[in-house]
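So the structure is just underneath, and the comments pick up after that.
Note that one protein chain is taken out, while the other chains of the complex remain in position.
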Amino acid sequence: MSRRFRPDRDVAEWAGPTVRYDLLKEVTVCFIVVALLTVGFSIVFGSPDVKPVTLKSWSTADPVDFVQTAITELAGTSPTATYGPPYTTTPGVSQKLGPISLETIPGDRLHIDTTQDFVIHPLLTLPDEPALDQAVATYESASTTTQQRWTTAFGNAAAKASVNSAGVLHMNFAGTGPTATMMVDLLSMARSGALDGALLATPQLYGTDYTKPLLFLADGTYMADLAGAEHLHGSQWGMMNETGNFPGQAWLWLYTMWYQVPPMNTSSSGDIEVWAIMMVLTLGLILLPFIPVLRSIPRWTRIYRLIWRRHYRQQAGVAGGGRAT
Amino acid sequence: MSIPGAIVGGLIAALVDLSHPGKYVHWGVIQISVANLVVIGLMLVVFVLAILLPFPHSRPKR
Partner (left out) sequence: MSATGTGTPGSPTVEEPVWVSERTTWTGRLRRRAVGALPPEKLLPDTQPAYVASWVYIFGALSLGALAVVVISGAVIALSGPAWWHVSAAGHFVNSLHLWSTELFFFFMVIHLWAKFFMAAWRGKRRLTWVTGVLAFVFSIATAFTGYLSQQNFDSEWIGTQAKDGINSTGAGAFWNVLNFGQMLMWHILLLPLVISVFIGLHVLQVRRRGVVPPFAEGGPLSRLASVTVPEPAEVREPEIVPPVPTAGATEPAIVPPVPTAEVEP
């Protein structure tokens, strides 16, 4: 059984001369060279370590943004509260590829109820706060319509809130019902650091899961503004970037590029669309040897003529010279 | 901090501070940091040099 020789798939194995080669020496020298380069770069440039944002640092630096975000968590209108899988079961927000929505298959496996998890439960951990406990009870026992009336009033007032030189929040609490007490106390709790702790608390003391505080932080604009200043937003090709002037992840250029071009850049299913494109392209790279036309590009571009120029010169000599290439 | 610790710490701290706000280049829809541009540029230069630079002749072995 024989098959046709295809120059981009097959090659006649080498039966020609060999030269001396020291594999172990090459690997050793390469390791030493890289180690020296690494030490050199580390001494000269170091590495970045920008301190993380915490609920404490956020609420202290920008209490207005904090309470504006916190009221949406209570109301269940924040980005996390309306995210869909894997955090919530909000209908109509899942990303789709045609008729298929992959994220709905596992569902809300990491369920988060922002009203309870981000606001009410942390507030109730505070001891000896009868006025706060009463406010929470009033809120929870009210009808949905009443709750919405209070949270909307608070949200509107918070949009016009200000902070005085002492860092104290000033806003109009009229019509906000018990949410005023809840939000003011949540702000204090955040500024003391207790909210960071409450969101991380587990029944067994030990924990390594930062989902809740990180989602809360991401719902605000404070962390996002800091990121924008460092060119880390998606629209800034941020996936490739590092804080400061450090090189980042240049190898992610193609992944982030698709987020900049239509229709993905404005699509509500942009993430899954970009993932689908990248999966296809990655599969194409893996299976390149099996793909005609693409696997012929090396032969067509003839860069190999430069790489193997000594070999081709020797072959021309062997063939008696004079053959034009 | 002990004196040896302070010396080592000083030596270990970066000579060139890259922590200042990054410099970026804009070209149409493309935005890229100068740092990343330098890295990519270096890769292309090193690739071309690796192909063009003459390679020492090895001892033949029958």
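Every chain is named by a letter (A and B) in the order it is written, and numbering of its residues begins at 1.
One rule holds in what follows: a contact is a pair of C-beta atoms (placed from the backbone, for glycine too) under 8 Å apart; a residue touches a chain by one contact, two chains touch by 3 or more.
In this text, all values refer to a predicted model and were calculated from it rather than measured experimentally.
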Q.
For the chain that was dropped from the view, give me its touching partners among the shown chains.
A. A, B
Q) Thinking of the whole complex, not just what is shown, which of A:60, A:116, A:211 or A:265 touches the missing chain? A) A:211
Q. So which bits of chain B touch the chain we can't see?
A. 5, 8-9, 12-14, 39, 42-43, 46-47, 49-51, 53, 55, 57-58, 60-61
Q | Residue ranges of chain A at the interface with the undisplayed chain | A | 1-5, 7-14, 16-24, 26-27, 30-35, 37-39, 41-42, 45-53, 83, 85-86, 95, 102-110, 207-211, 214-215, 217-218, 223, 226-227, 232, 234, 238-239, 242-243, 247, 249-252, 269, 271-272, 274-275, 282, 285-290, 295, 297-299, 301, 303-305, 307-308, 310-312, 314-316, 318-319, 323-325
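One rule holds for everything that comes next: only the chains that are shown with their structure count from here on.
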Q: Averaging only over C-alpha atoms, locate the centres of chain A and chain B and give their separation in whole Å.
A: 25
Q | Residues of chain A that touch chain B when the two form their complex | A | 17-21, 43-46, 48, 50, 229-231, 236-237, 240-248, 250, 260-261, 303, 306-307, 310
Q | Residues of chain B defined as touching chain A within the complex | A | 11-24, 29-36, 38-40, 51-52, 55, 58-62
